[in-house]
Structure formats: structure tokens, C-alpha cells
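Note that one protein chain of the assembly has been removed; the remaining protein chains are unaltered in position.
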Amino acid sequence: MDENVIQESGDGVILRLTDVVKTFPGVRALDGVQLEVRAGEVHCLLGQNGAGKSTLIKVLAGVHRPDSGRVEWRGRPVEFANPQAAMRAGIATIYQELDLVDDLSVAENAFLGHEPRRLGFVRRGETARRTRAILERLGHGEIPARRPVHRLPSAGKQIVSMARALSHDAKLIIMDEPSAVLAHDEVGNLFRIIRELTAAGIAVVYISHRMEEIREIGDRVTVLKDGRTTAAGLSARETPTRDLVTRMTGRTIEYVFPDRVTHATDAAPLLEVRGLTRHGEFADVSLTVRPGEIVGIAGLVGSGRSELLETIFGARRAEAGTVVMDGRRLRAGSVGAAVRAGLGMAPEERKSQALLLDEPIYRNVTLAGFSRFAAGGFTRTAREAASARAVAARLDLRPPDVHRPVRQLSGGNQQKVVVGRWLVGTGPRNGGPHDAGATPTRLLLLDEPTRGVDVGARAELYQVVRDLAAAGLGVLLVSSEVPEVLGLADRVLIMREGSVIHEAPGGELDEEAVLDMIMAGSLTTGALAAETDTTEGEAA
Amino acid sequence: ACTSNEQGPSTAQTKGPEGDNANAAPGKAVTIGFSAPAADHGWMAAITNNAKAQAAAYSDVTFNSVEAGADAAAQRAALDTLISQKPDAIVMLPHDGKELTASGLKAMQAGIPVINLDRAFTQALAYRVMIKGDNYGMGVSAGNFVVAQMKAKGITNPVIGEIAGIDSLELTQQRSQGFKDALATAGFTVANRRAAEFTIDTGQREATNLLQALPKIDALWNHDDDQGVGVLAAVQQANRSEFIMVGGAGSKAAIEAIQADNSVLKATVTYSPSMASSAISLARLVAQGRGLADLVELSVPKDITLASETITKENAANYLQLGF
Amino acid sequence: MKATTADPGTRPAISKDGDGLRRWWSSEGNEFAGRNLALIGVLVVLVVLGVLTRPDLYSDPEWVRNNIFTILQQASAIGVVTVGMTFVIIGGGIDLSVGAIMALAGVWATTVATQSFGAGGMIFTAIAVGVGTGLVNGLLISYGRLVPFIATLAMMVAARGLAASISGKQTQISGDATINGIASTEILGVPLLVIILVLVVAAGWVLLNRTTFGRRTVAVGGNPEAARLAGINVKRHTLLLYALSGLCCGIGALMLTAQANSAQAAMANLYELDAIAAAIIGGTLLSGGRGTIVGALFGVLVFSTITNLFAINNLTTESQNMIKGGIIVAAVLIQQFRFGSLTKLFSRRP
Partner (left out) sequence: MKATTADPGTRPAISKDGDGLRRWWSSEGNEFAGRNLALIGVLVVLVVLGVLTRPDLYSDPEWVRNNIFTILQQASAIGVVTVGMTFVIIGGGIDLSVGAIMALAGVWATTVATQSFGAGGMIFTAIAVGVGTGLVNGLLISYGRLVPFIATLAMMVAARGLAASISGKQTQISGDATINGIASTEILGVPLLVIILVLVVAAGWVLLNRTTFGRRTVAVGGNPEAARLAGINVKRHTLLLYALSGLCCGIGALMLTAQANSAQAAMANLYELDAIAAAIIGGTLLSGGRGTIVGALFGVLVFSTITNLFAINNLTTESQNMIKGGIIVAAVLIQQFRFGSLTKLFSRRP
């Protein structure tokens, strides 16, 4: 037990990074980073998309080897050759991109690589039991330990990732944007756990783009900009937001929502959804979106919002109900029909639903529109690239080289590509006839568009969405960040367990009221896993 | 007995230049090109080995072999390469006679006499000499033997099985046709026919299937003694012995088994790979502008078709040394 | 490769997990149970076709018993190899060299020199050749970073060449009564070959579903990056998977050699195609990360039952082929149909 006692150097520092450099071909992702983490603290890492946060934690986790610099762990210089070495040393990581194996169960994922075993045989009962204990601790005892993770919603997967980190006997737990896929109540739960951990002397490195989270849970903050530490050891509670943002971005950004424009409520609806139903997902949903209107949907994770958007878009076939666009009924289950009618959708999961990771950025940006640039079936990539560059500039894509494969982008920048796809050609007109890729999209379905996007880019994105609406587009927005829905939407729908339970103009609701409404249903905790696994009792 | 595990061609299939033969005297030095499909079973391996050994037996022959891969297209390419090297004669066992007739023509037009071995070209212009086995005749011999045996046993309505070789080859069709025609003379028909692939495991597999489909049979013809090893294994594993079996080609193992007379195998009909040795001898003479010493004609004849003989217990001793 | 069409199964509705009946024989869950049920259905249809077309044969119980064992025996060698193949595919790879490795192992085990050591020597040689070539495959793929398709294709070509050269392209007779006896021995009325098949399948099932090796195979094939981040040595694991496949080839080679009382460089031709097809028909994803051993066994049985059906009906090779193509398509369509409706059935919310 002795060696497990955390050996703190004088001021309680268990991890110290000095001048760490990591380059990828053509990119200096880390350019001399300093970081100091104390036992029992929550140390927040702040930085714009692409600043190097994920790269830094991958260095800590033994995924990447630094080119130069020093890493001291519990007083000794270390160099982790692989993830296993870092884990053995007591560093556990929740990665930004979910790193689960779809066909393994919750328990098998939680203990992957260090399964409780006897003579090579997995002790399945023991694995499930320990997993259930961790899940209980995480407040999610209802997630069945033996269910394959591909049958969990993304928030459930995030819980499993956390369970995996907790399954190690770690001294430091790194969390790379764990809250990006969590809803409000889940974040509260997460914070409870983090407090438990730090109370036990475990250090947590926490990454998030949400300032209010940093304030609530963080002790100290290190800010990264372009791979360099621009501020270290700031107080998480006392440093003014303006200060932090300036250190991150080098400029001041007003973290406010653009003004709403008032518009006629009598205009004919652009989109009319009537009685849309998919059993087990959502039931009897009706809604309208008028041209120029932003309609927001708030709800808990698992309340069926994503499925609703996908069904409107024809990516899932409605079992009942109709979708009418411009007075014409859309064929159920046909994305092609929806796109032809002028719908566009930025889906929820960027990697699996939106991106061609090995294709260049510009081809991802123009994925839904390359044929509009084409002449007689022949693509015109120069124009595509120019158009993509315009989008990249508007969303502050970093780095702005649109010929780079999307895979090399940081998570937040990948998200910008997903949303940017539907902005092609919508930019401020430069008057010329070159706007070949102008989107014919007149109704935009946005599912969690700002997931993982940094403060600065987020403000840009809000402005862009407003501008689009002002130009007459309709927008249907799903977001788990209530302030975002309230700040951006003209009208807000509240969904609970697959039904719309309330509708009101955005200005008339406050966060508290919305949370009350969406939470009312969470007492059943039916959101993450509909039923408990009854076989487990017998198996244990 | 693991007789065929030993390597090397059996010397009986090579004819050395003996003193009393006028053709034995060395003539002008010639290069003979040779091309045959890749050998993956005993018969085809024997073809290549025999050709090589026969060429080595002549002091005046340089042997240049291009073994051509898996199919007609690959062989065509190999032949193009061979033709471009301008040998004095080419011995060719084509993957498929019809598919390679064009290559034969090409060589002949380039002034290289072609000895067409075994699988026949479709145009007489495409070869100088053809020497082949008699596939149809092989089927006839097997059929005749079966008919005679059935008659001797007094079986009037026999159940007859057939294990063919690779079914898409024309030679397989010819063999089956000959078998069918010979059986028809006695009013017999084939009750079940399975096609194997000239390999032991497919022989075993198809024989097992056939025995399962015919709970009782009287006679079985297997086209190829290589796959016959598998066929015999299947027969033994199924514990069946109520019938007589005839083989094909004349491998050493088959001839030994016939001689020992302790299995269902009672005969085999020959289709001897010794034809490759003869083809080399003919190629040498053609290239040297000589004829067959025992014949009156001054040059080698155009077509030679070997007879398919029937090897039984009685004459097995004579054939043993010719087995491959 | 990837299914090019969106699979509605990727986000299935949540179903009750509690139904033990659906789970007991396939720990991988409903989906597989559905598929396997469908394959059993296909097998039943094939047998019924046999009964309908040859009532004379099927009326003899002794013949039926023999026929079942015939089908199983024919499935035995390829079945063993398919178990190894299933592991390789679940682990994200493919092994095109299984047929060639079987030939090499068979031929090497039947050389005069090896045979002089008796059955033990032959068994040792076949297994050693299988595992050895499997290790070479694995090394090329995991440490040499060759694409599995290319590495095992090269092995396929080279191993056949080596087998031809060792055997002098002659059929090599196995003179060992013990080895040959494998094909004719019965234990309690069950052919030894069938017993070996059952044992290998059972071992494969346990290995896949109950050991860390199996669970890691799923991880390595399903998400190699996640596996690596979880501290699994992906390279070493990949190496072991190909060695395992080679081991199965060695066993299969002995079974085939016993059946034919001989070995030959051309034997087990195209077994790779059959093994891959059986695994996929059994529900293994060619892209890795998912698969079942029991399903693969059913896949093999479907193929050997088809062959048997053709044989007892004396079909010509060409009609066999045309009908076989149709049956394969039908089998998979039935599976999908059954699978879809079963899933719905099971997941219907009250």
C-alpha cells in the first residue's frame, strides 16, 4: 500500500510538464506546454478548438510520445511508451472521441484490457458486479451491465467511458470534454462524482468549452493557445471570463446571443409536421417552422429529439404522420426527397453520421453540394475549395487549410465542418456570378450544432444561424444546452419521453422553468436505458 | 505403401537413344521449347517430368520449358515469350486446344514447327504434328470392361456410377460420352455421375456423395487415378465392396492395386503421360528434318493418337513399369 | 468491406434483455439468435427438399443416420478451418491462405521422412507447419504492416508452391494406419471426425465468448484504436489470431489427409472461399468486430447439406452451380427476413 501513497513534491504537485513539444507532419500541435497538477484538485484546461488540449492529454496517456520536454509524474521523470504504461502508473483517461467497442457489453468495455479473470477466463459475474457498482456510483445503476454498448444512446456511452476510467485505480483522471454529450442533469451528476474523486485525493484534469462548468467545478485553470501555455494556475472561480477568453483567443468576445428579429407570425409555414410517430422513439409530434423562424427543441438526452429530426429528414421512416414542406407532402423514409424539397440536416454524431475522415476538408464541406458546382457531371474542385475557404473563414476553422484531411482536425473543428456543410454559398454575397454552390436549402435541421465548439466560434455560429434566418431560411434546432435554445430560438418546444409537452416563444421562458419541465420526467430515469436487465440477477 | 512419395519420373517412360535405332544417331543441335499447364496433380506432373527426362536423354537437344500458370491466357503469354526466343520446335500441351489454336498458328507462321500434345487444336495449320491420347476411347474401354464384367456376372440391370474429372474440360465430356456410348450397347445407363477436380480430396468427397446417393451399386468408373486415391479411401471408409471399380490414366499405385486384387479396383484404362516423351522425340526429328526410322516416309507423320488400353490383373505386370 | 447501404440495425430499439430462452445458446444476443434460427430454418428446408425428392432413400432410418454423419463428416475439415477463419475475421483480418496451408501441412506430414516417425510425427508436423505459416502471416500483417488480404494471398501462392516442390507434384500416400483411422473410427457410434469438429467448435465458442482472448478479439476487430487505448497489445493479438487460424489448418489437414489416405499439393483448393463464405453466412461481419462460432458452423452445414442434396438427386455440375447460387441468395434473404421480424417481435414495446 505504501507506494500507493501519493508522493507530492512540496506544494502537492503530482504532475508537472515542462516545455512539452509535439509535432505532427506540418503542424506543431504542442509548442512548449507547461502544466502543473496538484493532488486532489480539478485542473481545467482551456483553449480554442485546435489549441492542443487533446494532444496534450494524449501525451499524458501514453498515446503520443512528446518530441521534447519533460513529464514528471509523482516526482519522477517518466516517458510512457503506450497507454498501458500510463494506466499502470495510475493515469486514466476519458477520451474526447468515444473509444468503446460496439459489440462488447457495458461491463466488457469498462474492463477491457484489465478484465477480472481466472486462467484466461473472464470472470463474467465479477466483471458485471464491479461494473454495476461503478455504474451505481455514477448514478446510473439502471444501465444494464451486459447490454452491448451499441444499443446505448450516446449519453449512455459517455457514462460507460467514465465507468472505464473509474475501473482503474487511478491517481489522475483526465476528462476530455465529457460534458459535450451530456445533458444538464447528467452534468450535475458528473460533478458530484468529480467531487468524490478529488475528496479522495485524486486529481482530475477537466476539459470543457463551457465557462459555467469551469467556474462550478474547477480549482485552477491552465490556458492553451496555439500549442503554448498562455496562463497557468489561474483561479477557476475568480478569474473574470473576459480575461480567460482573451488569453484563449487573443481578442475579446461578447458571449451573448445576437438580437432576435421580429417577423410576421402569419407567414405560411415552411415546414409542417403532423402526428409524426415512431414507436419507442417519439409519438404524435406536430410542429411548424415558418420561413425566417428559428424553432428550438429542448429536452433531456434520450427524449427522442434526434430521432425526430432524422425522421423529418427522411433518414428514418415515419410509422405514422406526415411531413409537409411548402405545402407538399414528403415521401416518408427518403432523404433524397427531403433534400430535393430544400431540407438540410447537420446530424448529431459527426464521425459516424457526417464526415469522410480521410477526405480533404473542402470535400467534406461540399459533400452535399458538389454536384451544384459541377458542369455536365464534371466537378470543379477549385470553385468548391474557394467556397469551402469562405465557410472556413466564417467559422474560424483552424488550421484554415481546406486541403487537409478532416481526420487531422481537432474535435471542435470537425464539428465546424459538419455545420459548415449547409452554409456553403450562403455567405455575404460578393455579387459575382461565382456563387454556384449557393445552397437551395430553405430549412435547416441542426442537431447539437455546437457540440465541442469553442466560445469564439460558437458566437460566430450563432450569428451565422441568425443571418440565415434573416435571409428567410427556417431553422429547427436541437440542443442539450438550454441557454443556447433559449438564446437563439424564436419559439421553443419542450420534449419529454417522445412527446412535445410545451411550446412557447423563446423570450418567454427562462432556464429554470425549462429545466423543471424537462426534468419532471427524469424521475423515472427512463432516459438512458429503458428497462433494467433482469437476467443479471440470476447470472450474478 | 508410399510408392509415389518418391520423386522422379519412372525411367520406363523415357526411351534412350539406343544403338540399333537409326534415329538414335545425334543430328544437328536443336532447341525444343515446351509448354504445359501448371502441374498440380500426378498426371500433369508426369507429363512435364517425362518431357524433361526425354530431352535430357538426347545429347543434341536443348530443352527450354515455359510452364504456364493457371489458365489459357497465362499460357498464351508464356508462349509469346517462347516464340520470341525462336526455338527450333515447340511442344505444347495447351490448357484448351481451341483457346490456344491461335498461338499454335502464330508459332507456325514464325516458322517454328509445333508439336501439339494431347489437347487438340482446331486447325491443321496450327501444328506440324499432333500426338494425343484418346479420351473418347478411354470412356469406351472403361464402358466395354464394365459391360463384359456385368455380363459375366449375369447382371442385367446394373447400377453404374461415374466419378468424372473437372467437368468444364472438354476432355471430360469426351470421356463421359465414350463411357455412355459403350454402356448403351448393352442397354446400360449411368445412375449417378459426380464430377471431381482431379485431386484426391475432391475424389474422396464426390465418391462419398455418390456412395451415399446409391446405397447399392454394381460398377463405378473413375476418370483419373490421382483422384482415385481419394475415391478408394471413400469406398473403404463407407465399408462398401459390393461393386467393381475401373480407374483411368494408369498410375503406378492403381496398377499395383489391380495386381494385388485386394480392393474394388479391378481395372484401369490407360491415358499415358508417356506421350510427352514421344512428343519430344518427334519434335527432335522434325526440327532436324528427319523421319521415323521404321517408317518408309522421310518425315514424321502428322497425327498420332495413342490407343487406350485396359489394364487388368492379368496384364498388370506388363504395364507396371509404365505407371506414373 | 463495409455494407454500402445504411443498416437500420445499427440503432435498434431497446428490447427486453431478460429472455433467457433467446440467450442461452448465443451469448451474443438476439440478433445472432435470430440469424441462427433462420439458418436452422434453411437447413430444415434443405432436408425437407431431400425427403421430398428422394422419399425412397429417406424411408430407410439406417440410411438417414448414415447420411447425417456423411454430411457432418464432409463438413468436418472445412468446419475446423472455418472456426479459425471466424476468429481472424472477427479480429478485423482475413486469411486467404488456409487452403494452401492445409495442402502444405498435409504434404509435409506425409513425406517419407515424416511418416517414418509414425502418427505422432505426422501430427506434430502438420500442426507445426500450420502454426508456423500462421505465425508468418501474423508477423507480416502485424509487424510488417501488410494488408491481410495481400499478405495471406502471397502466403497462399507461396505455400502451394512449396507444397508442390516438397511433394514433387505427386500424390503422397499416407501409410499410417492411425492417421488413416481418424477417418474410419467411430466412438459410441459417432465418427471421430465429427467428434473432432464438435470439440473444435466448442473450444472456439468458449474461447470467443468466455475468455479474455475472445473478448479482446472482438475489441481488436471492432475498434482497433479503442483496443489500443485500452492497453491491449493489438499487434501481438493479431499475430496470435493468424497462428490460431494456422493451427486449425494443421488439424484440418490431418483430417483431410486421413479421409483421402493421402495428401497432395492441390488439395483443399479454394477452401478459403468456402470458409469465408460460411463465416459470413453465419453472421460474422467481414469488417470485423462481430461474429459467432455457432453461426459459422451452420454456414458450413448449409453448404455440405446442399452438396448432399445435389448428389442424391444426381444433378449435373452446371445445374448444381446455378441452383447453389440461388440457394445462397435465398438463405441470406431468409435470414434477413427472419432476423428483421424476430427483432421486431422481441422488441415490441407493450
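Worth a mention:
Think of it as A, B and C in the order they're written, each chain with its own count starting at 1.
Operating definition for what follows: contacts are C-beta pairs under 8 Å (C-beta built on N, C-alpha and C of every residue); 3 or more make two chains touch, one makes a residue touch a chain.
These numbers come from a predicted model, not from an experiment.
Touching the missing chain, out of B:Asn64, B:Gln259 or B:Thr312, is residue B:Asn64.
Residue B:Ala77 is the one among B:Ala77, B:Ala186, B:Ala238 or B:Leu320 that touches the chain not shown.
Between the chain not shown and the residues B:Gln173, B:Gln236 or B:Ser299, the one that touches is B:Gln173.
Across the interface with the omitted chain, subunit C contributes residues 1-7, 10, 89, 91-94, 96, 140-142, 144-151, 153-162, 164-165, 169, 220-221, 224-225, 228, 234-235, 238, 265, 273, 276-277, 280-281, 286-288, 317-326, 328-329, 332-333, 336. Interface residues of subunit B with the unshown chain, by the touch rule above, are 38-39, 64-74, 76-78, 80-82, 84-85, 96-102, 122, 166-170, 172-173. Contact between subunit A and the absent chain runs through residues 24-27, 313, 315, 335-336, 338-340, 345, 347, 352-359, 363, 367-368, 370-371, 374, 377-379, 381, 401, 403-405, 407-408, 421.
Operating definition for what follows: only the chains that are shown with their structure count from here on.
Taken as a graph of touching chains, this assembly is arranged as a line, each chain contacting the next along an open chain of partners.
Distance between Cα centroids is largest for the pairing of subunit A with B.
No other pair of chains shares as many C-beta contacts as B-C. Chain geometry summary: the mean Cα position of subunit A and that of subunit B are 72 Å apart. One inter-chain figure worth recording: subunit B and subunit C are separated by 36 Å, centre to centre, where each centre is the mean of the chain's CA atoms. Chain centres here are Cα averages; for subunit A and subunit C they lie 42 Å apart. Multi-chain contact residues of subunit B (touching two or more other chains): none found. Multi-chain contact residues of subunit A, defined as those touching 2 or more other chains: none present.
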